[in-house]
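A single protein chain has been removed from this complex, and every other one stays in its place.
All chains are identified by letter, namely A, B and C, in their written order; residue positions are counted from 1 within each chain.
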Amino acid sequence: MMYSEKVLDHFTNPRNVGELPDANGVGEVGNAKCGDIMKMYLKIEGGVITDVRFKTFGCGAAIATSSMATEMVKGKTVEEALQLSNKAVMEALDGLPPVKVHCSVLAEQAVRAALSDYYTRQGIDPEPIVGKIQEVDHDHEGSCGI
Amino acid sequence: MMYSEKVLDHFTNPRNVGELPDANGVGEVGNAKCGDIMKMYLKIEGGVITDVRFKTFGCGAAIATSSMATEMVKGKTVEEALQLSNKAVMEALDGLPPVKVHCSVLAEQAVRAALSDYYTRQGIDPEPIVGKIQEVDHDHEGSCGI
Amino acid sequence: MSKMIYADNAATTQVSQRVLQKMLPWLGQHYGNPSSIYGIGREARAAIEEARSQVAQAIGANPSEIFFTSCGTEADNWAIKGLAHTLGPKGKRHIITSAIEHHAVLHTCKALEKEGFSVTYLPVDRYGLVSPGDVEKAISRETALVSVMFANNEIGTIQPVAEIGAICRKAGVPFHTDAVQAAGHLPIDVEAMNIDLLSLSAHKFHGPKGIGVLYIRKGVPFPTVFMDGGGQERGRRAGTENVAGIVGLGEALTEALEDLPEKTARVTAMRDRLISELTKLPKSHLNGHPTRRLPGSCNISFEGVEGESLLLLLDNHDICASSGSACTSGSLDPSHVLLAIGLPHEIAHGSLRLTLGDLNTPDEVEEIIRTVPQVVERLRAMSPVWEKIKDE
Partner (left out) sequence: MSKMIYADNAATTQVSQRVLQKMLPWLGQHYGNPSSIYGIGREARAAIEEARSQVAQAIGANPSEIFFTSCGTEADNWAIKGLAHTLGPKGKRHIITSAIEHHAVLHTCKALEKEGFSVTYLPVDRYGLVSPGDVEKAISRETALVSVMFANNEIGTIQPVAEIGAICRKAGVPFHTDAVQAAGHLPIDVEAMNIDLLSLSAHKFHGPKGIGVLYIRKGVPFPTVFMDGGGQERGRRAGTENVAGIVGLGEALTEALEDLPEKTARVTAMRDRLISELTKLPKSHLNGHPTRRLPGSCNISFEGVEGESLLLLLDNHDICASSGSACTSGSLDPSHVLLAIGLPHEIAHGSLRLTLGDLNTPDEVEEIIRTVPQVVERLRAMSPVWEKIKDE
């Protein structure tokens, strides 16, 4: 199992790490049992993501994909951010080992969860726009497969 | 599988190798299929083995045990020669690898076969004295176990 | 690389200079096949027999009871599959092992389950100890063998091997122990401990990778041949012998046992300092038994952080360590050992294994003690899990 230089860089120097007190979209996905939880904070002004932060409990790939995802949505419109795919995150990181692909899925889901929260706060039902998000589950008993 | 120095010496410089035109006891044992044939020539005068020669087709141990057996019976009385055991040959050679023990049996048998021939030539039935000898068999189909 | 701190001696160790020097001729001019009759063949055969004697002496066995294999894994496979196949046809289709064995044992048992054998996986207590009483209770008339490891690779816990051996002996059941982590680090006496079969592997005690041993006590039912072929190892294990590896194994085991008490004292002191300092961090816990553990073995869980990221940051500080997080292995479940001693998944994911050896220095230990807290704090600062539990 080998990480690309990009993954190691984003792991070692994660961008946009921390919390955002004035965030208006916050999402958390993953599962501590599985060893990965990502929490994403978005500040959205006029339909544009003006600031973003994340906190992640997880492996190197989990941290790197979170970091990369924040970079990829910052400054983007909400609609653009909704297009963010795990594949795009992976490509931006020059790939991930096969066993780590689920981390990129988690990063995509974290962004969608935060956007979902944003819509909810706006009084808009997020599901038709964002789709169903698998919420974070700190005590779930199911499997860790994503 | 490792040979002792003594075995290697008797193999490399076999004593009493050859034929004995005036032998009065000649025996051949073994089996070409099994890879070992020993032929022993004894010259017996006044009940004493005054000269001895051998010819052997066989492995290093077969040649060394033949050579050692000739040394051990030379100058001995017929009765003493009859006491020669494969164990004594083996000990005189500082031992043999387990898979080669049969060669020492063959050497013992070769001496007995020659003595048997000697008795026969004297008009004496050898069997009560020498016991039964497994004669050489160039085409036998049986197993090679001794 | 000079300042690298290697604290993963349970994963593998560096080949010692003395061992390497002894191996080199067998990778050079002395290349004969040990089955060959001529000089360089006989030499190689003699070198193998010398190594066999070294191993025999190290564990109190007879040279004729020592069989070289390609690794610890092969020794485990041979012992367990071999005995199962020898005794299975006689109605003995039950195997007893523990829940915290190495995969070389566990996956071998799983493979035998597919063949119809039944396997009892004995539980362990929170320190990772198997109860000899449990072994006794599990033995039935169908039991073909008991296999309990000597010491655990992840948490370092040393099993009551002699007690288990005595129980098996009384019951007439062959007792195998995977001593891959113990050999070269703990005294082993197959007689006193009633061990019938024992696996070990050179690379865990400054020998080369890719060479191991299975000890098989004379008189126990002989495991069916695992590696069929030529007549090497007295017809029991085929394949041209890895002469250099065998020579290296013998020398490494001999060297490891020289001054063992002194080395053990030194390594244990370093380990204990590591444990006492690192468990001062909030919400950190030692895994394994506090005293009945391998001299160099330290395994600590830090709540709120995940193991792989811990290792990667330590690697950035040139510290080599390991973890019970399954992330490293690609599976998503954490170590079966940590789960078996009762750790919840989320805590098991945050475990750090530091295993010291006789080449480590107190300075290195201090450096680890300075670095680990920094790294843990850094990860906790970005952990949404820590955020929730830190004040609990």
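Quick note on the criterion: a contact is a pair of C-beta atoms (placed from the backbone, for glycine too) under 8 Å apart; a residue touches a chain by one contact, two chains touch by 3 or more.
None of these values were measured; they are calculated from a predicted model.
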| item | value |
| --- | --- |
| Which residue of C:His185, C:His203, C:His289 or C:His345 touches the chain not shown here | C:His203 |
| Among C:Ala99, C:Ala138, C:Met227 or C:Leu260, the residue in touch with the chain that has been omitted | C:Met227 |
| Touch with the omitted chain, as defined above, among C:Thr12, C:Ser131, C:Thr279 or C:Thr371 | C:Thr12 |
| Touch list for chain B against the chain that is not drawn | 1, 8, 11-12, 14, 17-18, 28, 32-39, 54-60, 62-63, 97-99, 102, 138, 144-145 |
| Residue numbers in chain C that touch the chain omitted from display | 1, 4, 6, 8, 11-15, 20, 23, 27-29, 31-33, 35-41, 70-74, 76-77, 102-105, 107-108, 110-111, 201, 203, 208-211, 224-225, 227-231, 238-245, 308, 311-312, 314-315, 318-322, 328-330 |
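Quick note on the criterion: only the chains that are shown with their structure count from here on.
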| item | value |
| --- | --- |
| Label of the chain whose CA centroid is most distant from the centroid of chain C | B |
| Centre-of-Cα separation between chain B and chain A, whole angstrom | 90 |
| Centre distance in Å when chain B and chain C are each reduced to the mean of their C-alpha atoms | 55 |
| Between chain C and chain A, distance of the C-alpha-averaged centres to the nearest whole Å | 39 |
